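Below: one structure in structure tokens.
One protein chain is absent from this view; the other protein chains keep their places.
Here is subunit A:
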């Protein structure tokens, strides 16, 4: 295959990675930005989203699109509800102390993972894509569903941006993020806002997971990889910055797709890690993050 088609395929693959990654990283970034909680269990919420998607989709017969669409709505809601409860029961009682919440979310990670193993089992299971269409390009074929994932992810990002910048909910969240005490003084129920943000973050990860299960499969150990990559994205993009997260996700996704196709996947991971190190040295607040106050 010549360079052109090679590059096209690498770009497509990179964009799919970027699309999913930006949703996951956005969740992580929101939670940290507003609550200052490093959510180590974020990858497990993603895994939970995929596992629930399989469970929901397998209950519906008929056209695969029905099961998938129901899963796309239901699975993130259930994951968000679980995250809400976890926030109220665990994080709020720890008063959001940074060290305590890291340890608590590590614990949460193992609890969720073992529960998934106990109830879902150790198998990898596929969810049927809502539609099967294979685009035949002159050099290779490509799954139309993968392109749809990119599209849907963009819609989700726009929706999140809209909520954050154009609605009252977003205003309240930003106020809480800006200054917790003052927000409380103005009558904003900070505790409930926090729980909502935590649930929203987990829900975004679950949406990403539902989108990915028809491409990959649901598996109880699938939370590790996206967690690491989304931490990289969040650090590069700047914590709490929507713009930075999306840009960093596209950067990491594309470089992962292109470098791993022309060189090796290991090199792609090494360069991503190197980028994190460079960012931390020269611009610790990230590309678009605000400097610490």
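Note that contacts are C-beta pairs under 8 Å (C-beta built on N, C-alpha and C of every residue); 3 or more make two chains touch, one makes a residue touch a chain; residues count from 1.
As a convention for this text, contacts and distances are computed from a predicted model.
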Write down which listed name, "ABC transporter substrate-binding protein", "2-oxoisovalerate dehydrogenase subunit beta", "Dehydratase" or "Mannitol-specific phosphotransferase system IIBC component", is the UniProt protein name of the chain that is not shown.
"ABC transporter substrate-binding protein"
For the chain that's not shown, point to the residue among A:107, A:191, A:265 or A:284 touching it.
A:265
Among A:10, A:164 or A:197, single out the residue that touches the unshown chain.
A:10
Touch residues of subunit A, complete complex, unshown partner:
1, 5-6, 9-10, 13, 17, 64, 117, 121-124, 126, 128-129, 132, 134, 136, 140-143, 215-217, 219, 221-222, 225, 257, 260-261, 265-266
